[in-house]
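Quick one: the structure is below, questions incoming.
A single protein chain has been omitted; all remaining protein chains appear in their positions.
The block that comes next holds chain A.
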């Protein structure tokens, strides 16, 4: 029928928005609890937290006292509940390596990762959507074929390789762009931004392209496939029969219908962009949460690792929720109706 094909809408037709959001919130909480359990298991089963905190010369009695203080002798459910309550208040304990509260470390690093992810997502959208539209409308053009071929490369090359290739070409050979770091940043409250200086923006280019390239090719192919399918629908044929201009049909009618599934995928991809940032941050020595996480693994800095897992999961869930709500904005069929149906 008239429903968008491909990716299904997340909610059943006519379900009130509030009920839908409440249902999704409950699901989100469940997901977060599961992730928290994994994070907590890290604490309990990977290494000994006390060993990680104290020096070689600490006596056994001291260790036992610390253990008691930290609540490590409490039963499992109590410990887990404490972990969840603390995590909900963004309290993940003290980093073994840095000796500072984990949340402070994360807050310090978050702007770098978020700005990088946002720039990568923006790049993927701004380049991927027009390329998808172009390749759908000019299916047999040589440029379309070139785009598709190049996108195959984008999909099949691993991120770190793309990053290294870009560094090789633009930093080493051409010397145009920096190969590591964030450049000059400006502090606005607790947020350090690289978006306000030329240096910071230039430093953002290569990492953002590296991180966004995969999503860009994905979005391009998705837009192309969806657009081709929409162009075959009856309402597009009928729009042609009404004599609408090609422009109105392609960009007014077809594109809007194409965007419904594109919004979902792109939104969900933004979550994975944040997660995938680990690799890009490592390649470019980008001082974000991903780099923090990689370094934490080297030092078995469990609190940082657990916090990172929980945080990334949280961002995933949050983005999912926002995407679902966006459906209501875009697709009128999902909005609550003030009667009138079934006339």
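Here, a residue touches a chain if its C-beta (ideal position, glycine included) is under 8 Å from a C-beta of that chain, and two chains touch if they have at least 3 such contacts; residues count from 1.
One rule holds in what follows: contacts and distances are computed from a predicted model.
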{"item": "Chain not displayed: protein name in its UniProt record (\"Putative Zn-dependent protease\", \"Peptide/nickel transport system ATP-binding protein\", \"Thiolase C-terminal domain-containing protein\" or \"Glutamate/aspartate import permease protein GltK\")", "value": "\"Peptide/nickel transport system ATP-binding protein\""}
{"item": "Identified contact with the non-displayed chain, of A:171, A:233 or A:272", "value": "A:233"}
{"item": "Residue of A:244, A:263 or A:309 touching the missing chain in the full complex", "value": "A:244"}
{"item": "Residues of chain A (touch criterion as defined above) contacting the omitted chain", "value": "1-4, 233-235, 237-246, 248, 252-253, 256-257, 260, 330-333, 337, 340-343"}
